[in-house]
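Below you'll find the structure, written out as structure tokens, and then a few comments.
Only one protein chain is missing from this complex, and each of the others stays in its spot.
What follows is chain A.
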Amino acid sequence: MDTVSASTRSVALHELAHGRAGDKGDRLNVAVIAYRPEFYPLLVSAVTVERVRDLFAERRPGEIARYELPRLGALNFVIDGVLDGGVNASLNLDGHGKSLSFRLLEMEIAVDEETIAKIGYLREENQ
């Protein structure tokens, strides 16, 4: 058995970070904020522009910018052209794209056992 794959697992980004979506015209921004400061480097290495582009592939995104905010433990993604023209043009029930933070939080992230343990602790803390 491969030792690397034995000690790593995949979790949804939703376990590691929270997020908020905002819109301006046809441009979406999604802030992704680490639940714990220790998770921030993992977000920086795993939540890349390329992976975000793949997640929104059907919407044929234009430019995607990623801004790093280490003091907040957050990444801010600015994604052009994914709102079907924006709230006043789109036929989507959610023309603002308010639900799309959770689209990003669906991203699968490879994590080690140590991180898994911290996620468990986080869950208990929140209960």
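One rule holds for everything that comes next: a residue touches a chain if its C-beta (ideal position, glycine included) is under 8 Å from a C-beta of that chain, and two chains touch if they have at least 3 such contacts; residues count from 1.
One rule holds for everything that comes next: contacts and distances are computed from a predicted model.
Visitor: Leaving aside the chains on screen, match the unshown one to its UniProt name from "Transporter substrate-binding domain-containing protein", "Spermidine/putrescine transport system permease protein", "Acyclic terpene utilization AtuA family protein" or "Na+/H+ antiporter subunit B".
Guide: Hidden chain, UniProt protein name: "Acyclic terpene utilization AtuA family protein".
Visitor: Using the touch rule from the top, list residues of chain A that touch the missing partner.
Guide: Chain A touches the missing chain through residues 14, 18-20, 22-25, 27, 29, 31, 33, 58-59, 65, 67, 69, 71-74, 76, 78, 84-94, 98-100, 103, 123, 126-127.
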